[in-house]
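A single protein chain has been removed from this complex, and every other one stays in its place.
Up next, subunit A:
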Amino acid sequence: MHNVAVLLSIGRHPVSGRARRAATDAQALEMALALRPRRLTAIHAGPATDTEALRAYLGMGLERLTLLTLPEGTDPIEPLIAHLRQFDPSVVLTGRQAEDGEGSGMLPYLIARGLDAAVVPDVVRIGPTNAPDAMAGAADLVQALPRGQRRALTATGRFVATIHPSAPPARASAFGPARRGVIEPVAAQATADLFLSDCEHRPWRPKPKLMRVKRGGSALDRLKAATESKSGKGQLLVNPTAEAGALAIYDSLVEQGMLP
């Protein structure tokens, strides 16, 4: 882990709509700082609006941050890849999905393709590998899975990791370092994003929740299925001995796959 790059975006508060540091990007920066790399590069690519929000990242302990200034409505992938190639990072960290703009979550994958790196989604921990037969430069990663489960895996070579929200929380941003930090603007060329300009946008209206509708039966049956919760269908044991009750519970748990 000599050379780590972090890709930072400008987030958007979900209620007030104000520009802020993006939550998972801040966690990515936190993880990068915890790795104590020899060289840490932080990059933001985008139009030169709301760039003051980037100072929140500087307040976390960054000294400088590169700002690739792009015209409005352009694709940031090409300039980012070109810029990252100069630094040749072994690890690129970023958030899972942008809080503003298209938010397709494609950026880490396209960057990885441009840099010929592996992609590891939903990472919560990164460390040097412990396996003795592993190649140099391999890293042990821990991924977050649904339902709080975790998976360990080894990545060889350069990789791009996206950070899961259950990764260690980002430290608070301090005001003094945020003022002292340097944002270095770099002008870059980018091509216009024709797909996005082809899309039409309108304010999101919440959709009605999808309900399981039971078909068939009488109107009364359908009403019951829609309104009543399941009740009275279970097995009932009245005053069994403690052992019989425990056995019934055990069998039921085994049947549900909760016990081996």
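Note that in this section contacts are C-beta pairs under 8 Å (C-beta built on N, C-alpha and C of every residue); 3 or more make two chains touch, one makes a residue touch a chain; residues count from 1.
Everything that follows uses one rule, which is that contacts and distances are computed from a predicted model.
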| item | value |
| --- | --- |
| Undisplayed chain, where the name is taken from the UniProt record, one of "Small RNA 2'-O-methyltransferase", "Cytochrome c oxidase subunit 1", "Amino acid ABC transporter membrane protein 1 (PAAT family)" or "Electron transfer flavoprotein alpha subunit apoprotein" | "Electron transfer flavoprotein alpha subunit apoprotein" |
| Residue of A:48, A:192 or A:246 touching the missing chain in the full complex | A:246 |
| Per the touch definition above, residue among A:4, A:112 or A:190 touching the missing chain | A:112 |
| Touch with the omitted chain, as defined above, among A:64, A:151 or A:180 | A:151 |
| Residue numbers in subunit A that touch the chain omitted from display | 11-12, 14, 17, 98-106, 109-110, 112-113, 118-122, 131, 142, 145-157, 159, 195, 198-205, 207, 209-210, 213, 215-216, 218, 220, 229-240, 242-243, 245-250, 252-253, 256, 258-259 |
